[in-house]
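Of the protein chains in this complex, one is absent; all others appear in place.
Entry: chain A
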Amino acid sequence: LGSFLCLWALRLPAGTGAAARGLDVGSYRERVRAMFYHAYEHYLESAFPYDELRPLTCDGQDTWGSFSLTLIDALDTLLILGNVSEFQRVVSVLQEGVDFDIDVNASVFETNIRVVGGLLSAHLLSKKAGVEVEVGWPCSGPLLRMAEEAARKLLPAFQTPTGMPYGTVNLLHGVNPGETPVTCTAGIGTFIVEFATLSHLTGDPVFEDVARKALKALWKNRSDIGLVGNHIDVITAKWVAQDAGIGAGVDSYFEYLVKGAILLQDKELMSMFLEYNKAIKNYTKFDDWYLWVQMYKGTVSMPVFQSLEAYWPGLQSLIGDVDNAMRTFLNYYTVWKQFGGLPEFYNIPQGYTVDKREGYPLRPELIESAMYLYRATRDPTLLELGRDAVESIEKISKVDCGFATIKDLRDHRLDNRMESFFLAETVKYLYLLFDPDNFIHNDGSVFDVVITPYGECVLNAGGYVFNTEAHPIDPAALHCCRKRKEEQWEVEDLMREFYSLKKNKKFILKRASDNGEGESAKDPEDASSEKGEEKRNSKKRSHSLLSCPSQSFNSKLAVLGQVFLDNT
């Protein structure tokens, strides 16, 4: 393994472009590492077992529940930084110390992305981190059971007429009587990654089913022009807030449609996203900015850019829309340059912050996009954003006890809070931006083979899908625990065919592929008979949905801020 990684390091001379502009990637990587430990150690010292560290008063507080949230969230960052021993220690601490049978009202969304997501990724990475795993791993294990337990606590929220979940649930008693039925769109559509992973790993389909049902309910309630609003009543399915955009309240819904499609090779999710994407481009996109519009009329309601929207370019790069992604990213980067951070709201025409929304809680979204785009373009501009982020965060928000949220970007006043996503996401993405050889960036040239009681699995071959809290999920593990078992006998038969001299016609892919396309009309019956149980026949025709366009010729020169307009 070592030699593979070493070769890989040679493959990506990341510094070449940046070196000309004097950016030392290695030293920035070390500064990010130091940032992590400064915050992490102070959390352990002053705040554990509370959820979060309060950096100005050097103590802790519970924010999203009471499950040592920062520790769960930071767990896989430890491994990405290469700290195996601390990872192992924290795993054992969590196994003993975290209890979900508590009388706490928790956000369904936050608990899912931070706790369930964090535990799932820790479970899937635990072998890599040298944790002694059970024989049934990756389809069983203590961390997986914890994740399942946490997720089960959330299931009561999905018991609504529409299938869309409540926003809050009591971990002990279920949905509180009198709970508000108004949930934000992201709070409904941000489950498929974690829940489908749970279902695939544990074999219990209930999680994936409720997540899919919620997604479909949203899809059904989109407006005539194909947009979704901000908040919806989960009982009556009436839109309460009708602002449509890509940012706060909606953001991770779109993200999970794409990531779910990638993780599950699911055309249906992708076709939903592509429809939304069309509407978003039509109604909300102006000069590579994305504004807020009325979801039924498409008229601009707020000409603002929100800090949370900065994930969009990264998402676009995943599906191959790199040119547009880069153009939007460069817009967002100018806002960073103006303030040393991204204000929650930025009024685009006025070129300034919006009243009461001037804070920057050290959010990761822009850095996340930079990391994805750097994979695609190797543009040194993206490393420059990383440099700016490190300098700004260190200069502005570093205090004796950690890193403090910036309350107001106009004067850089600090707030007594350090959100758990700072260690889970911001630091992680920064580190990954400066560490192109990290195992997370594995392009498939290295992999692990794991023998499970059910057979042999190829794992850790790259292609990790990050949940919206930056917890990586290995798609191969999902395959290992479910699909592989389904396919096993078919594959065995086919392999026998390879060595037999007389070809048995029944195995042959019937479609006369030599003629290329144009025969898809008679496909469904043929294909379904061959492929055994493929879930939805209707999806079959559009498999090319799960692909990216290859990059255009001019993308060779689209670096250092240069953008190209389409000829069309």
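Here are some notes:
Throughout what follows, a residue touches a chain if its C-beta (ideal position, glycine included) is under 8 Å from a C-beta of that chain, and two chains touch if they have at least 3 such contacts; residues count from 1.
As a working rule, contacts and distances are computed from a predicted model.
The chain not displayed here is annotated in its UniProt record as "TXD11 protein", chosen from "U6 snRNA-associated Sm-like protein LSm1", "Gamma-tubulin complex component", "TXD11 protein" or "Mediator of RNA polymerase II transcription subunit 4". Among the residues A:F87, A:W239, A:Y256 or A:Y372, only A:Y372 touches the chain that is left out of the figure.
Remark: the residues of chain A touching the chain excluded from display are 4, 7, 10-13, 16-17, 20-22, 54, 56-57, 59, 61, 134-136, 258-259, 262-263, 265, 317-320, 322, 327, 330-331, 334, 337-338, 340, 351, 372, 375-376, 380-381, 384, 387-388, 390-392, 395-396, 399, 404, 407, 410-416, 441, 443-445, 447, 451-453, 455-456, 458-459, 461-463, 465, 475-476, 479, 483, 487, 490-491, 494-495, 497-499, 501, 503, 507-509, 511, 513-514, 516-517, 520, 523, 527, 530-531, 534, 540-544, 546-557, 559-565.
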